[in-house]
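Only one protein chain is missing from this complex, and each of the others stays in its spot.
All chains are identified by letter, namely A, B and C, in their written order; residue positions are counted from 1 within each chain.
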Amino acid sequence: MVDFQAILNRIYQDAKAVKDKGVVASYIPELAHVDPEAFGMHLRTSEGEKYGVGDFDKLFSIQSISKVFALSKAMALIGDAIWKRVDVEPSGNPYNFLALLEIENSIPRNPFINSGAIVIADILLSNLKNPKADFLSYVRELAGDSSINYNEEVAYSEKNTGFKNYASANLLKSFNNLENPVDAVLDFYFHQCAIEMSCSQLSKAFYLFANKGSCMQQKQHISNQQVKRINALMLTCGFYDEAGEFAFEVGLPGKSGVGGGIAALLPDQFVISVWSPGLNKKGNSKLGVHALEQFTTKAKLSIF
Amino acid sequence: MVDFQAILNRIYQDAKAVKDKGVVASYIPELAHVDPEAFGMHLRTSEGEKYGVGDFDKLFSIQSISKVFALSKAMALIGDAIWKRVDVEPSGNPYNFLALLEIENSIPRNPFINSGAIVIADILLSNLKNPKADFLSYVRELAGDSSINYNEEVAYSEKNTGFKNYASANLLKSFNNLENPVDAVLDFYFHQCAIEMSCSQLSKAFYLFANKGSCMQQKQHISNQQVKRINALMLTCGFYDEAGEFAFEVGLPGKSGVGGGIAALLPDQFVISVWSPGLNKKGNSKLGVHALEQFTTKAKLSIF
Amino acid sequence: MVDFQAILNRIYQDAKAVKDKGVVASYIPELAHVDPEAFGMHLRTSEGEKYGVGDFDKLFSIQSISKVFALSKAMALIGDAIWKRVDVEPSGNPYNFLALLEIENSIPRNPFINSGAIVIADILLSNLKNPKADFLSYVRELAGDSSINYNEEVAYSEKNTGFKNYASANLLKSFNNLENPVDAVLDFYFHQCAIEMSCSQLSKAFYLFANKGSCMQQKQHISNQQVKRINALMLTCGFYDEAGEFAFEVGLPGKSGVGGGIAALLPDQFVISVWSPGLNKKGNSKLGVHALEQFTTKAKLSIF
Partner (left out) sequence: MVDFQAILNRIYQDAKAVKDKGVVASYIPELAHVDPEAFGMHLRTSEGEKYGVGDFDKLFSIQSISKVFALSKAMALIGDAIWKRVDVEPSGNPYNFLALLEIENSIPRNPFINSGAIVIADILLSNLKNPKADFLSYVRELAGDSSINYNEEVAYSEKNTGFKNYASANLLKSFNNLENPVDAVLDFYFHQCAIEMSCSQLSKAFYLFANKGSCMQQKQHISNQQVKRINALMLTCGFYDEAGEFAFEVGLPGKSGVGGGIAALLPDQFVISVWSPGLNKKGNSKLGVHALEQFTTKAKLSIF
């Protein structure tokens, strides 16, 4: 029997001792204000056991982690019709994201690169009655927590500085891969990324991905087949240009965000969330990646 | 002694007889409304002789031909400082224009591809008191014709459909190669492209490029050195992905636009303008290119 | 308890009934001679149980499946020094493999794309005394079968038609990422790909990847950590531009070859091999991919 709490405690001590905690994302002033020393980790098993350490109840900007919620909602709404507008293959290099879009006729490589997530946002915008309210309700329902909210200042900041996302969205629009106006799609997308959650909330909200599509309230949101698709995508595409490294080092499907959060899971076993704001060179939480690596090594629990 | 009028007459007859006149640009409704049978040509020699044929006094949308006026004005305003923000090399392939921008840190390859022209528009916006009014005055002064104007409907149309230009501008902005807001820059740029002129007006307005920088009113707008720079750029970059072909077939520095116009010149000799709305596959006026090729062959006047 | 034989029998019946079996690779005459109707499948569990169906004992050209053997041998020989010369990230698009090499200074994206496998071949050439003999011995030892051999005609054919591999290798050489002469490296590489094995031999030879690095003869060839690395690479990069799709549809680490073979595994559970020469548009065995998908669905055994 694995002593999860002891493992988390050890990881926490090690993390506290590390001097180079990476670089906090600064392209949005709101993100730059965060405490670089913050560190939280939370584990929830399929049997309902919970383990936490550090700032596991503190809110942070989930950013790209939200793409997993958006994808799952879009799949619930329109099913496989998604795959006509976005592919499922790893993307590799982020530096020429627009180049790939141009060459591949504006079909983004997968739903987790920004251009792909913008297409998903467009799908939600077309298929939800009150897109922002409905999406927030969905995330709240998954987490069983109605206190979850958008940080409007973060959303507003991205709107004023997200020039590359505007470039992507306009290119998608020029190829007819956006149904709604660029500004409306990005307003939704920036809000989606600006949701704030804690590690413990993320562990609850990701529960369905470790539980065949059924959330903690036993509601079946997506099929088991769809969960497998999402987990495969997280494993192959969830960590920008570090997906291959993460698949090896950690060995779990997961998704990171530039806010420093990572949520990962082992099907039928557990969800684990970690938050440490400093990023490595690839844009993933430096200590977060390391913590998950330590966890799967010590707990001997991974998909490989 | 060359009989220019006879040559123009012959070209006009040949053009009228051609059945496949190319495809009129349709991405803007206002451009699509034009008469595909229209054909005009106008020649003005350095001695002041004028020759015209067909619809040489009819107005059309000059579109990218305006980039030459914009470049000359920017050079007059800030000189060689331009070349820190845009390069002078041919670009070749249009299909991955954004890719090139990304890889080359958002320094557009030359001032005649769209991204380069957007940077030039940004320079004018920063250096003119009343950008739109001042730029129009400049073109009117060059042509000695105060009736020249913007077509607001064309400008407005581009604003609502120019997604690729929005993509380019946002990418430039993300790399800090635009000083002004994207919307302001593109509003100016779309107006600049929406100027309407006739062949005879273009022949007058291009006079300074064949006359060492001095316009028809004997005002020195730019130096002879700057004229050479502009002419070299027109020869190597003036015709999208057909610059090499045009340099050979016609052998004159020139600039085309998707409105079907082309203005070209032989230094110290003449300016020649042609308009035929149907485009070839490379986006240049199909009959226009052919007419200029016939002209330089028959007149035995080219730079090579 | 899963009835593996029944599942294999059912898959075999289904496969036989399929009319469109894909297109047999024809770029090498020797590969084109194969019977397009051939179909074999073999499963070996960690407990030593064996199940086979169809042509599971018939030899075929393993082609790119050999890259897994080569990688494991190179890791055994020089360990993490490999990763200075080849990366571990998915590559996505095959159409511009050389472009990526150029931009990324000739560090191939991963050891399973051709350029990466050529670097691994160079490493083996530098670190084995008798490269071709030693590598064959290694594969024979893994499979516990000394009858395994190179098909010299296939190797020779590739030598005369593998122009893209020569292009890759010369580009790698120009960036100093090959120690040995291009011809020597490719001679070894073409031989490596020209090994012939049957499904049952592959199931034995892949045993170490499902068994923490220890082969069927209980010899520890590589560490458990190294096995995890290889399995993660197979999952993210093992199927050309279809890795994401395979990860989802099948949910097992695996590697395919243009000879129509696929070897896959579930850690601590089983190795499964399949062979059907017809390929789908992505270059993977059409019926092979489908068979593995059916298997994991029916057996309810996958990593997700």
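Keep this in mind: a contact is a pair of C-beta atoms (placed from the backbone, for glycine too) under 8 Å apart; a residue touches a chain by one contact, two chains touch by 3 or more.
Keep in mind that this is a model prediction, so the values were computed, not measured.
Taking every chain of the complex into account, the omitted one touches B, C.
Remark: the omitted chain is touched by one listed residue; of B:T45, B:S106, B:N180 or B:N231 this is B:N231.
Screening B:R109, B:K164 or B:H221 against the full complex identifies B:R109 as the residue touching the chain left out.
Check B:G22, B:P90, B:P131 or B:G162 against the missing chain and you find that the one touching it is B:P90. Where chain C meets the chain that is not shown, the touching residues are 95-99, 101-103, 163-164, 166-168, 170-171, 173-174, 182. Within the entire complex, the positions of chain B that touch the omitted partner chain are 87-93, 100, 104, 109-110, 227-229, 231-233, 235-237, 241-245, 247-248, 251, 253, 267, 302-304.
Assume only the chains that are shown with their structure count from here on.
Taken as a graph of touching chains, this assembly is arranged as a line, each chain contacting the next along an open chain of partners.
Homomeric contact chain A/chain B is classed as same-residue, with over half of its interface positions used by both copies. Per-chain CA centroids place chain A at a distance of 32 Å from chain C.
Contacts with at least two other chains are made by residues 103 of chain C.
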